[in-house]
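Moving on to chain A:
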Amino acid sequence: MTISVGPVSDSIASWLSANGLPVSIAEILAVLLVCVLPVLGIVFPIAGVAQYFERKIAASMQRRKGPMVGATGIVDLVADMLLFWLPRWKRRAVARRVERLPVLGALLRQVRQWGLGSMAADGVKMFLKEDMVPGGADRFLFRGSTYLALTGAFLAFAVFPFSQWYHMGDPPVAALYLGAVTGLVAVSVLEAGWSSNNKWSYFGGIRAVAMIVSYETPIALAIATVCMWSGTMSLQGIIAAQYRPGWFSFSGWNLFQSPLLALLAGVYYIAALAECNRAPFDLSEGESELVGGFHTEYSGLRWGLFFIAEYSDMLLVGGIFATLFLGGFQSPIGEQWIVSLPPFAEAVVHTLIAVAKAVASVGFMMWIRWTLPRFRIDQVMKLAWTKLVPLALFCLFGLALTQLVAAQRVGVEQVVYGRYLSAPVVRMDFFSWVASWVVVGGAIAVVVWMAKSSAPIQSPEMRRLLGKEPA
Partner candidate 1 sequence: MALSFDAIFAKVQVRFPSTSAGSAPNGARWVEVPPPDALEVATFLKTDPDLAFDSLCCLSGIDLLKYPAAEKDGPTSDDLVCAYDLHSLEHRHEVRMKVRVPRAHPETPSVESVWGVAGYFEREIFDLLGVEFQGHHDLRRILTPQDWVGHPLRKDYVYPKAYGGVELKREGQTFESGPYK
Partner candidate 2 sequence: MNVEREGDYITLSMGPHHPATHGVLRLEVTTDGEVIRACKPDIGYLHRSIEKIGECVEWYQFVPYTDRVDYVCSMNSNHAWVCAVESLLSSSDETRLAIPERAEYIRILFAELNRISSHMVGLGSMTMDMGAFTPFLHALSQREFINDIFEKTCGARLTYNYMCVGGLVRDLHAGAEDEIRAMLKGLEKAMIDFNRLISSNNIFKARLAGVAAVSPEDAISYGLVGPNLRGSGVDFDLRRDKPYGIYERFRFDVPVGKTYAGADGRPGDCYDRYVVRLLEVLESIRICRQALDQMPPASGVEDDPVGGWCAAKAAQKALRKPPVGEVYFRCENPRGETGYHIVSDGTKFPYRVKIRTGSFTAMSIFEKLVPGLMVADLVALIGSFDIVLPEVDR
């Protein structure tokens, strides 16, 4: 095959050409199908549904119901419109009858109970809002920034490992490529802020660029460290290095290999939150300083594109977090038996697991967003340069030391995913693993304990406010 993005597109292309299409057209169609499917089939729906879930999560944390569009009964509304000649009680009776149908009725009842109509309402709102470009704005940049934001997000999805048999590309330097491509978000935010002809948007754009560029460093260090540990820069290789046969396949996950990797996971997650302009780092967009920061002047579908770009970014960094530290598309239990399934079934199961882990990450990001207040820009930069970067470097050197001292390189033949590995992986035997957790974990615990004991004692008023003392 001349045009191919992996075994899935190969098989689709050969099936198409076997059924009469010319080979080059079959190849192109297969590639398009494989590339478009994750975007349209996975990312867009999740981004669309994510807004509903974000609002519901926020509402449940805030002890309210959240959006309940459709709670007054979509069926009632449709019955009123279609059967307008009937008296009201008859229309209601028809509506109740429809809601008792087996499948459709159950769905409509759920719409009423959960307010699922808000998903449709959000979509309709995005399409119907007036699309305007502010006077004096740089029209080309104003329009282009949304497309650039989407491009940045989806370019990174090109190397996202949905399964070992289903992916859009597996370059041997995928990790490097990821770090490079996620930087496009910064450019798009700056472009949006500048071209809006609005000083507040400008502020938002500048802050976002400073923040994203600063947090590239901890992300790059974290990814580099994991690549060093796994011996390869290919994402499929990193996942393969976390494979363990047997029931407890989660024991291979990088998160559990060493406390330094667990620390690094924290560093990466925090830096990833900052990359998405999200959670405690949303000072460029959601600051009460101005309604939208860099996307204030965007309305309707243009804003919708920014919003989809943000959620795709969240999904992406959640997925990369899962890839680097949580074993990617591997199941936590019994991966050995999933691998022995036929390739198509294996691809489906793996994709579901990969997406589930990414969605769980996104949910955690939402939880963090509705809990924590936001940083100021200088605190954000301080956090990146004085806390995260030294921590990531410490983990890097610690893991290098661990590799030298405690671990051994295991040969390729001991790993099932052999065809994607180009270098041997690091393994620790049980005693080394325990020793690394005890020694390093103990050292970290001692440092934390020292920091806590040197912290000032809480004043009696604070203790009273926190309920530790009777009022």
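Basis for inclusion: all candidates are chains of the complex that A comes from, given by their letters.
In this text, a residue touches a chain if its C-beta (ideal position, glycine included) is under 8 Å from a C-beta of that chain, and two chains touch if they have at least 3 such contacts; residues count from 1.
This structure is a prediction, so every number in the text was calculated from the model and none was measured.
Candidates 1 or 2 all come from the same complex, and the one touching chain A there is 2.
By the touch rule above, chain A contacts candidate 2 in their complex via residues 58, 61-64, 136-138, 194-200, 202-203, 207, 280, 282-283, 286-291, 370-379, 456, 459, 461-462, 464-467, 471.
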